[in-house]
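This is the structure I want to talk about, given as structure tokens.
The other protein chains are all here in position, but one chain of the complex has been omitted.
Presenting chain A:
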Amino acid sequence: MTEAVPSYLSPTGQEIVFLLLGAVAVGAGLLVVTTRQLVHAALWLVVCFGAMAGCYLVLTAEFVAWVQVLIYVGAVVVLLLFGIMLTRAPIGRSADLDSGNKTVAAIVAVATAAVLVTVVIDGFRTAYTPLDPGTGAAKELGSTIFRNWVLPFEALSVLLLAALIGAIVISRTDIRGRN
């Protein structure tokens, strides 16, 4: 982290691309919740995740970017689509996609965004990190995770394992309760 704050005027190419990708991500995110077509919502989510992967790439976090594509685009949304197709998969507009809680949800979303933006701007206002290519490669990331952040990493793994086992237990009908 360096303290030298570059000027906001005359943005570099990287900054412009980053801003554009951010705009794509936000726009696609809005379309996810406003579109009337169920499958299109999932596809806008893909665009949103892709734009975020692009943001990571601009910030030279290559490993995170491709893992984002691999996991979120390649697995999570595919499973979402799989679920939609397995149930109804309507082509065209559905009338009943609006939730009754949409006002509350919008308020919560805006509030969450406000909190996050305030925290990030407050915390990192003058902190600029140099974007050297190669710092986001697997080697650096691996040594950081397994040296400095190994405890949160392991805790997260256990959490995911618990969720996994929970999903198996819920979905299997031949595992009886203890009664």
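Heads up, the rule we're going with is that contacts are C-beta pairs under 8 Å (C-beta built on N, C-alpha and C of every residue); 3 or more make two chains touch, one makes a residue touch a chain; residues count from 1.
Assume contacts and distances are computed from a predicted model.
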Chain not present in the shown complex, as UniProt names it (candidates "Maltose ABC transporter permease", "ABC-2 type transport system ATP-binding protein", "NADH-quinone oxidoreductase subunit H" or "Carbamoyl phosphate synthase small chain"): "NADH-quinone oxidoreductase subunit H"
Tell me which of A:Leu31, A:Leu59, A:Leu81 or A:Leu97 is the one touching the absent chain. A:Leu81
Residues of chain A (touch criterion as defined above) contacting the omitted chain: 39, 43, 46, 62-63, 66-67, 69-70, 73-75, 78-79, 81-82, 85-86, 89, 91-92, 134, 136-139
